[in-house]
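Every protein chain except one is present and positioned as in the full complex.
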Amino acid sequence: MEGLLANLLNGLSWGMLLFLISMGLTTIFGVMGVLNFAHGSLFMLGAYLSMQFMRWVGSFWVGLLLGPPIVAGLSVLLERFLLRPLYGRDVSFQLLLTFGVMLFLDDGVRLVWGAAYHVVNPPPILSGAIPFFSQSYPVYRLFIVVLGPLVGIALWAFFAYTRWGKVLRAAAMDRQMAEIVGVRVPAVFTAVFGFGAWLAALGGALAAPHQSVGPAMGERIIIESFIVVVIGGMGSFPGAFAGALILGLLNSFGTTLLPDVQMALPYILLAVILLTRPRGLFGAEA
Amino acid sequence: MKPRLRGEAVPAVLVLAALVAAPFVLSIYGVIVLTEILTMSLFALSFNLLFGYTGLLSFGQAGFFGAGAYFAVLTLIHGPASLWAALAAAVIGAALLAAVIGWFCVRLDEIYFAILTLGFGMMLFTVAHNWRSVTGGSDGLGSFALPELHLFGHSVSLFHPVSFYFLALGIVAFGALLLRRVVGSPFGLLLRGSRENSLRVSFVGADVRTLRLFAFIMAGALAGLAGALFAFYNRIASPEMLHWSFSGKAVLMTILGGSGIFLGPAAGAAIFFVLEHAITAYTTNWMIFLGAILVVLVLAFPKGVLGSLIDRWARRQQGPPP
Partner (left out) sequence: MRLKILSMGVWEVIMRKKGLVGLLLTGFTLMLAAAGIAADKPVKIGFVYIMSGPFATYGQFAKQGAELAIDEINQAGGVNGSNVEAFFEDSTGKPDVGIRVIRKLVYENGVDVVMGLDSSGVASAVAPVMKELKTPLIITHAATPDVTGTNCNRYTFRVSLNINQNIAMAATIAAEMKAKTWTTAGPDYSFGHQSWEYFQKYLAKKKPEAAFLPAAEVAFSPAATTDFSAYVTKIMNSKADGVLISLWGGNLIDFVRQARDMGFFDGKREILMTLGAATEVLYALKEKMPEGIWVGTRYWFQANDTPLNQAFVDAYLKRFNVYPSYNAHGAYGAVKTYAAAAAKAKSVDKEKIVAALEGLSIELPVGRITIRPEDHQAVTDGVWGRTAADPKMPIRILKPIKSFAGKDITPPVEETGCKLK
């Protein structure tokens, strides 16, 4: 019983981190049609910056507050000057460009912070563990399990009910029409890209105390978030939530029950979805 | 068809001659690096059959490359100690895998194709990484003896880097020649047609899916051949050879050199390794330069380095526009 619950919590905490980064990826894809290979690197950058702020100021919350906007700012520049010229061209080129950016950033953090792994402590309020049946469970992970859905609901509400949200959805649905009615689509795209990056970096900053911060962080999570987005449906928030949850639980339960195939489970699920329901669980009809 | 081939034959022969002469001019380390360039060129060329000629971006070609490596090494360890048998096993094994996986993948388009190939590639990676009893797990399969090469009744030991280099050159040249014949054939024309406008090609009566499947199998088989060569060269088959980041190398090399020219990917492989060598002499952070270069290339040189150079040269030949 404890094992089941512990695995559930493990899966949920990892799943929520995955959800944050996938939300950004799916928004970017939904609105702009760009599959951002560099998204994992933005996540990683968020983690490194939060670690750096902790070193300078000694406060996790400062890092959480300041890190993601910096990454968002960087991404805005990226989109404006590197990505925008490619919008007319083949989709593959956008993928390739973001791939190049990923290589640049992954090695960039190595240059600035070194190739070793770093350990980040959670803030005092959230550190420690609470008793959990006959074992215990870290407070920080519970915090993430609770925070994830809250952020998700907040964003969903934003997209569904505010004017900005409507503008974004309009630009996603029909770019030309949106432009005709006066929406400045290029500006919207830049804003969306920045927003997605902010989400990824937020995920990274939250992930830093959860696991070690190292240069391979981005590479690992980008594939998982691709899978989440595809399984859930590109551009869908509930899809990203469902996909992330599924992947998180596959990870934790798979390790206990199916250790030999656990690594392949996400890919198998990916293949099944792509071949039977390519738009994903919650995706819109193409 | 014919005039173009003749126009291409001269530079191709020159390149081949230079490659044959290279070991006598380079240091042993230079020969070793050149061997790696050749092997990766074959991999990149096979990738480009799909990307440049068929318009399919596959992020899973490393799966076939690595599978070829493992099939070859498994043959040497458990089967006859024959180089040809190992190479054959690699090609046939990789082709079969490509047939099965390709059957699924060619149903999809564009980004979905890319992601699905990535998924299948990673499934193969998992098999190589987890099946310890057969594949040696994450440590890979090493400790095999490289058998002598039996050719026309003679036996040649491949121990010396230069001997191995010539084997690699022979195999890669064969693979490249084969590819060249394919893309220059009517089949190749249909492939390029399906890249431009698959709907129209199907109106003409060609089954696009079958076309793509054949291309996929061929690309997989040649990737497997390159993989076998790579395993021999490195004296090991390891799971990293199937990882999507290894597929990324083929993508990078093709873009660097240019996907529109037949030998573009090979040029890209050479550029890749020369850059790595030059930059790592100063700093270990060479990926940062590669990433920057890739970004610049995608933005400024849509046809890759070689492609753009040739374009510029061709335009100069034509003279100013009317």
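In order of appearance the chains are A and B, and numbering begins at 1 in each one.
We take it that a contact is a pair of C-beta atoms (placed from the backbone, for glycine too) under 8 Å apart; a residue touches a chain by one contact, two chains touch by 3 or more.
These figures come from a predicted structure and were not determined experimentally.
S.K.: Which of these touches the unseen chain: A:R110, A:R175 or A:R279?
M.R.: Answer from the full complex: A:R110 touches the omitted chain.
S.K.: For the chain left off this view, which of B:S143, B:T210 or B:T283 is in contact with it?
M.R.: B:S143
S.K.: For subunit B, which residues lie in contact with the unshown chain of the complex?
M.R.: 27-29, 32, 129, 132, 137-140, 142-143, 159, 161, 234-236, 238, 240-241, 284
S.K.: For review purposes, identify every residue of subunit A that touches the missing chain, sorted by number.
M.R.: On the subunit A side, contact with the omitted chain comes from 2-3, 6-7, 10, 13-14, 110, 114-117, 119, 128-129, 132, 134-138, 140-141, 210-212, 214-217, 220, 251-252, 255-256, 259-260, 263.
In the analysis below, only the chains that are shown with their structure count from here on.
S.K.: Counting in whole Å, what is the centre-to-centre distance of subunit A and subunit B, each centre being its mean C-alpha position?
M.R.: Measuring from centre to centre gives 33 Å for this pair.
S.K.: Please give the residue numbers of subunit B that touch subunit A in the complex, ascending.
M.R.: Interface residues on subunit B, with respect to subunit A: 51, 57, 104, 107-108, 110-112, 114-116, 118-120, 122-123, 126-127, 129-130, 244-245, 248, 251-252, 255, 284-288, 290-295, 297-299, 302.
S.K.: In their shared complex, at which residues does subunit A touch subunit B?
M.R.: Touching subunit B from subunit A are residues 35, 82, 85-86, 89, 91-93, 95-97, 99-108, 110-111, 115, 219, 223, 226-227, 230, 260-261, 263-264, 267-268, 270-271, 274-275, 278.
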